[in-house]
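Here the complex is missing one protein chain, while the rest keep their positions.
Think of it as A, B and C in the order they're written, each chain with its own count starting at 1.
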């Protein structure tokens, strides 16, 4: 992670040229939150036990893993950042993380994977919300 | 694609049990639009010529390709569909496609890749908008 | 798909400059086989029913979906094609598709998803093998 973060800092000057001001340390935290969310959701989706009532949970975790990866990559491409797509994706990510955390919490008693996954999803939602709030009102 | 679409039809009954009614033929069209968008954006991003003014375009196409793949996969997982995350992701996808098409059109004179990519992005945006409109108001 | 294939044809001249000769229509077929494989594996992985004996099948389908997407994207980037990584990835894709098909066939009696997924995986393995064979011996 260190090298990516060092590269990100080298590019922080490029970012200030764009149509938005980003807090780099907040964005680094969000990149790590998305990366953690992808990893725990991938594990959680691939480890479901207990039959058919887990199917929604597994499929939602896969959705959340895919969105987390996409969100992370969008923050790793300073040249591609535009205010509107970035903000609407952060918004969608936040909604997905909360929905995935809610579903996982239904099985938290039976599954440590689900309990831990819910926790990481919420942290990711918080981190996306912080970034979104810092970017001003959506037009 | 045929097999995936046949599988989707077999699952249409599962979907009507969920918290939303989906028009299956509209969703199949949207899955294909996202798949086409991922493919053209991936090609366009990997083929940029002409120097530094193309960097934003290439990075935005990569973002659009990743989002298209995520959007497509979310529609291919009937068990994971929830109204709120699905609608906010369709919204984000629509915004990304329009931004990517606008950027690509800046280079349409010089690059056939960009012109064709813009066209496919717009079709994907239209298809997502149609699905979103069919799902009722966002809460 | 049409636009991506038309873009690919425009780039066929770039590809002949590289360290390998590719049969474009064979590659287009392989891109479509990988795309179909990603879609059916994503659906199959997200639709597993019947409890814990399906877990290996679901997780292998997710692996196969991710590899199919990566394989497809590598073929959509003419500028990034190098003989050695391309051949070793085609080889890995072939092995994964056969393993996934074998696992899915264990449940073919109970699950139409698995039966159809196995079929598409085998077609993808065949398509990758054809491309690999056309590229000469691996060094």
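We adopt the following convention: a contact is a pair of C-beta atoms (placed from the backbone, for glycine too) under 8 Å apart; a residue touches a chain by one contact, two chains touch by 3 or more.
A quick note: this is a predicted structure, and the numbers were derived from the prediction, not measured.
Residues of chain A that touch the chain left out of the display are 1-4, 6-8, 10-11, 31-32, 35-36, 39-40, 42-44, 46-47, 65, 69, 72-73, 76-80, 112-113, 116-117, 119-120.
On the side of chain C, touch with the chain left out of the figure occurs at residues 55-56, 58-63, 66-67, 69-70, 73-74, 77-82, 84-85, 88-89, 91-92, 95-96, 99-100. Panel shows chain B; residues 45-52, 55, 58-59, 62 of it touch the chain omitted from the view.
Just so it is clear, only the chains that are shown with their structure count from here on.
In terms of their C-alpha centroids, the spacing between chain A and chain B amounts to 19 Å. One finds 28 Å separating the Cα centroids of chain A and chain C. Within chain C, residues 46-47 each touch two or more of the remaining chains.
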